[in-house]
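Heads up, the thing below is written out as structure tokens.
The other protein chains are all here in position, but one chain of the complex has been omitted.
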Amino acid sequence: MHADECGLASARLTDVPLIQISQTPGLSDDDKRRTIEAVTAAYAEATGKNPASVWVTITEIPRASWGVGGAPLT
Amino acid sequence: MHADECGLASARLTDVPLIQISQTPGLSDDDKRRTIEAVTAAYAEATGKNPASVWVTITEIPRASWGVGGAPLT
Amino acid sequence: MHADECGLASARLTDVPLIQISQTPGLSDDDKRRTIEAVTAAYAEATGKNPASVWVTITEIPRASWGVGGAPLT
Amino acid sequence: MHADECGLASARLTDVPLIQISQTPGLSDDDKRRTIEAVTAAYAEATGKNPASVWVTITEIPRASWGVGGAPLT
Amino acid sequence: MHADECGLASARLTDVPLIQISQTPGLSDDDKRRTIEAVTAAYAEATGKNPASVWVTITEIPRASWGVGGAPLT
Partner (left out) sequence: MHADECGLASARLTDVPLIQISQTPGLSDDDKRRTIEAVTAAYAEATGKNPASVWVTITEIPRASWGVGGAPLT
């Protein structure tokens, strides 16, 4: 099944980088906008891939749920 | 349990951003070095977080195992 | 250590497919029920695997935290 | 930064479902093609979302690296 | 759709913890067996959950693909 809508079919998209960011809460939506833009541009430039097809997700994990060296970040 | 070795205990590390990149195969180790460096710097600058504690992983998924719009990228 | 409770020990379970879905918010619990059922059945039929042992998780990521082509979906 | 190339900018793509499948090795590329197609179609139908923008990845984890009930699947 | 085979239907399984471990290569299958057993037991004891329904996966990521502080582990 190939989707014709806007050429999202696999034949048109040769690359589909996925960047999943996990971090503790605290960034505003504006911070996230800047982060998505900066990370996408840096990735595309370093790899030579098309920034248009890069996906970035930001997941926030509470400090009490994130452990380093056996202890939570709280 | 707090690890004193090099201050990796949670009390010292206030932030631990994790950036997991998934992409199709093809980058050389040098490409990956550049990508890790560029993405870490861009993320740290956009968020104001400490680049020293950012982890980046790159996972390669074969084109036959990556579908867009219902069809694999092969 | 093998768990005897209901034969969940690895010897009985030959396959354990895991399907992790990430999407923007908006589905009702009923929508999720239908999605879990449909995706499990489609996967089991296409692969010939036992639907009983398929796990599906649905994670919702806010639109401001999901970027495509360098910009958030908001 | 908005990518105009083929309208992949966030303004055009309203939804970007991501389906990450993990399973033990053994499927052929044809099996994967069928799985990607079937899971995408089932997901799109159950949710009402556009199949064209659905990404599916299949990651294979060796049986010795997959534990159920405390024991690996080997 | 509820699977009757061995009571894996959701009604029987009240909890389904998933533990996904990512690490650099180097563990033998025996090491992985010990790790799966130890982590499952420790998790079950700390949470009071049933070890029989715990899934553990171990994914190995090459050192050149894992960055800390902007540099790969090689």
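Here the chain labels run A, B, C, D and E in written order, and each chain numbers its own residues starting at 1.
What we mean here is this: a residue touches a chain if its C-beta (ideal position, glycine included) is under 8 Å from a C-beta of that chain, and two chains touch if they have at least 3 such contacts.
These numbers were taken from a predicted model, which means no experiment stands behind them.
All shown chains touched by the missing chain in the whole complex, by label: A, B, C, E. Checked against the full complex, the candidates C:T24, C:T40 or C:S65 give a single residue touching the omitted chain, namely C:T40.
Along subunit B, the points of touch with the absent chain fall at residues 1, 3, 5-9, 12, 16, 18, 37, 40-41, 50-53, 55, 57. Where subunit E meets the omitted chain, the residues involved are 1-3, 8-11, 13-24, 27, 31, 34-35, 37-39, 41-43, 45-47, 49, 66-74.
Although one chain is hidden here, its contacts on subunit A can still be listed: residues 22, 59, 61, 64-72, 74.
In this text, only the chains that are shown with their structure count from here on.
When the interfaces A-B and A-C are ranked by how many C-beta pairs touch across them, A-B comes first. Each chain gets one centre point, the mean of its Cα atoms, and the points for subunit C and subunit E are 16 Å apart. Of all residues in subunit E, those touching 2 or more other chains are 37, 40-41, 51-53, 55, 57, 59, listed in ascending order.
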